[in-house]
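Omission of a single protein chain aside, the complex is shown with its protein chains in their original locations.
So that you can tell them apart, the chains are marked A, B and C in the order they are listed, and the count of residues begins at 1 in each.
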Amino acid sequence: MGGFMAKNLLKKGYKLTVFDINKTAIDNVVSAGAKGAESVAEVSQNSEVIVTMLPMNQHVLDTYTGKDGIISSAKKGTFLVDSSTIDPSVSQTVFKAAQKQGLRFVDGPVSGGVIGAKNGTLTFMVGGSKEDYEASKSFLEGMGSRAVHCGDTGMGQVAKICNNMLLAISMIGVSEALSLGEKLGLDPKILTDIVNTSTGRCWSSEVNNPVPGISPTVPSSNDYAGGFGTSLIAKDLGLAQAAATRAKSPIALGSLSHQIYRTMEAHGLGGKDFSVVYPFIRGENVKK
Amino acid sequence: MGGFMAKNLLKKGYKLTVFDINKTAIDNVVSAGAKGAESVAEVSQNSEVIVTMLPMNQHVLDTYTGKDGIISSAKKGTFLVDSSTIDPSVSQTVFKAAQKQGLRFVDGPVSGGVIGAKNGTLTFMVGGSKEDYEASKSFLEGMGSRAVHCGDTGMGQVAKICNNMLLAISMIGVSEALSLGEKLGLDPKILTDIVNTSTGRCWSSEVNNPVPGISPTVPSSNDYAGGFGTSLIAKDLGLAQAAATRAKSPIALGSLSHQIYRTMEAHGLGGKDFSVVYPFIRGENVKK
Amino acid sequence: MGGFMAKNLLKKGYKLTVFDINKTAIDNVVSAGAKGAESVAEVSQNSEVIVTMLPMNQHVLDTYTGKDGIISSAKKGTFLVDSSTIDPSVSQTVFKAAQKQGLRFVDGPVSGGVIGAKNGTLTFMVGGSKEDYEASKSFLEGMGSRAVHCGDTGMGQVAKICNNMLLAISMIGVSEALSLGEKLGLDPKILTDIVNTSTGRCWSSEVNNPVPGISPTVPSSNDYAGGFGTSLIAKDLGLAQAAATRAKSPIALGSLSHQIYRTMEAHGLGGKDFSVVYPFIRGENVKK
Partner (left out) sequence: MGGFMAKNLLKKGYKLTVFDINKTAIDNVVSAGAKGAESVAEVSQNSEVIVTMLPMNQHVLDTYTGKDGIISSAKKGTFLVDSSTIDPSVSQTVFKAAQKQGLRFVDGPVSGGVIGAKNGTLTFMVGGSKEDYEASKSFLEGMGSRAVHCGDTGMGQVAKICNNMLLAISMIGVSEALSLGEKLGLDPKILTDIVNTSTGRCWSSEVNNPVPGISPTVPSSNDYAGGFGTSLIAKDLGLAQAAATRAKSPIALGSLSHQIYRTMEAHGLGGKDFSVVYPFIRGENVKK
């Protein structure tokens, strides 16, 4: 995703210095006009604004607060945006460390997926002060179509993981309902039409229907390839679960959805779109 | 609900004979122009079309197939519509018994609730042959705004219980997500706005938000009074569960939602709108 | 199971007339000394005590209350025992019909499985009056080692389905705990030893451990063959669920266990011992 985001910034005329542990990823963006760096520190020393997109909590901690990390090498006043989806408490830890060094930091996880990154239609969910949100808006919108202020540091992450938990619940719910209907004799296409004009409607029934053939362009109609991977939603559910445990906030359906996606991962479906829960609960094989 | 449905038919010029075990309910519709009957059989003997609206499986079986029930007393060719929400297999049993006596029968449960019944905006989900659906359309639309053909006998019921199962799942999911966000520091109003323009959006987040104050006119903003009762959605979830058991169709989230609503019923919340799951999972008291 | 039960009675000197829809099953017991019948009615007319063992609710209803069924053909005073595992409300319906005809009836489902039937070590859970329990005790103990009085009619069934629901929950719980331990680095054999001397101990950890190799003689050590089938425990969980819905009694873990076993059935594991949940949650293949 980082590659697409970088290219959109380049198109808007921003000058970029880029780094990734995967050399090919750097070369790819360099060929589009960016300057390649050999380390995180080299990026830090050469940038007024730094945007990171990393897989997990530990990578963010290492990249920001580690030896030769961003916080120890960036110039005073540098503006930092972390677009990774991670634990809100890690964003808050990084923010405090950044602030101590005179740096500005917001968390800005995105929704819209790889396609949104490519097409520049991402939504950024921003956590930080009102001023920092305002300051970040223009270059975030250089990579996406919208930047929403969610609240203080970490609240971008909270918005992201709460939304995605609800998304997982809805997708499994839609799959259970359409599969039950089908087993009882009701055409899933007809049931989808009814649900979509009724109280059961949701994004998963309308836009990313899990039954093959109902929407010809979505993953379910293409052997569940592409889309939002089962492993990725399982990761987000894990973040929601950890935050809920800390907050002592009951999430019965969220937890169960997490476990269902973990079971599916164990069954080798981690790389398939999360709508693959439909054939999974039916015991149907999916083309690998 | 039957009262409102009857009055809408009277307004459209239909002549009605009405019966209810509650005498006051009869008087109420008689005062609006209907003729009152003293028994189910009296209705049957005087009608070309009979519409029933009953609470549970057993009432439907008794009313249709019992001694002096509709099927034994109606004239050949009478058109029967059952608008109760019941087990699809009961609708199929009644249909077979009706057919044997030369009667026509469709199941036509409704969505839209008491308010839809009053305002004539109900949707009928019709299960039966294409011909019977076509034949029923005009007088069903005399009581509502839409009649959808779902498939063969029982499929109206299947559509209804599958939709409502998904509705229950979504409502609990929205409540878990908004409550988790709130405990982590995110304003539920802001999170609602984000969810509603993102992949978590659903009817329960958009139209019947469970957090008091977000939508001023919904039950959550009025001590969870009115709306769609916890006992009623628990009943529909029970029907979904029974059908799923028979079809061996796994409904993990549907089942758990059922159990959550049963627990809430045990805690005295049966009469409150089903969005009351929000304060329930938070351990907050609700004005009784 | 019926075959083994019949043979044990023959060994004790009882005279038997036997019927099954499967002719081979009759021949099998006839070769051990029973008299074969050509219909249920023929058994009824020739017996003072009748024991039935049938798969599902509908079979019991048909066999007892159907045309030419036991109740219409048995002699006054005949003692009836139904050892099927079915819905308690069906036992109560059959009891009332039997009583009306001057027959005595108890429900007496068994625990102990096929092996218990073979070895005569079944436990009968008896529902009926104190007198009927006392009267049934001696011949029930001709087929098993114990007959327990659970309460009025249907209470044998209630005991059976409640016990089996708890059994399903424990088995999945043991599987989750041993699998989690193993993934974290703890030998399942050591964890089993600890659990079995601690507060987590249960029949499923002690007697029917789901991890291959811990108990060499149980199904898990033999590709999960034999034992108590996944489809059978799913059936019992369905009975528990139906009864719980009727009683409005919340069973969150019982319901979820039901759905897990239904998912496993959909994945083709219906014929394997219910301890096969251990490899299922791990995504491991089981020899079919």
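In this text, contacts are C-beta pairs under 8 Å (C-beta built on N, C-alpha and C of every residue); 3 or more make two chains touch, one makes a residue touch a chain.
A quick note: this is a predicted structure, and the numbers were derived from the prediction, not measured.
Though it is not drawn, the left-out chain touches A, B, C in the full complex. When the omitted chain is restored, the residue from A:Gly185, A:Gly238 or A:Gly283 that touches it is A:Gly238. For the chain left out of this panel, the touching residue among C:Leu16, C:Ala117, C:Val174 or C:Val276 is C:Val174.
The hidden chain makes contact, of the residues C:Asp132, C:Asp152 or C:Asp273, with C:Asp152. When the omitted chain is restored, the residue from C:Lys67, C:Lys100, C:Lys183 or C:Lys287 that touches it is C:Lys183. Screening A:Ala74, A:Ile194 or A:Leu256 for touch with the missing chain picks out A:Leu256.
Mapped onto chain C, the interface with the missing chain covers residues 88, 111, 123, 125, 148, 150-152, 154-155, 158-159, 162-167, 169-170, 172-174, 176-181, 183-187, 190-191, 193-195, 197-205, 207-208, 240, 243-244, 247-254, 256-257, 260, 281. Annotation for chain B: contacts to the undisplayed chain at residues 252, 256, 263, 265-268, 281-283.
In the full complex, chain A touches the hidden chain at residues 234, 238, 241-242, 244-245, 248-252, 255-256, 258-260, 262-263, 265-266.
The rule is simple: only the chains that are shown with their structure count from here on.
The angle needed to superpose chain A on chain C by their Cα atoms is 180 degrees, rounded to the nearest 5.
Taken residue by residue, chain B touches two or more other chains at 244, 248-252, 256, 260, whereas all remaining positions touch fewer.
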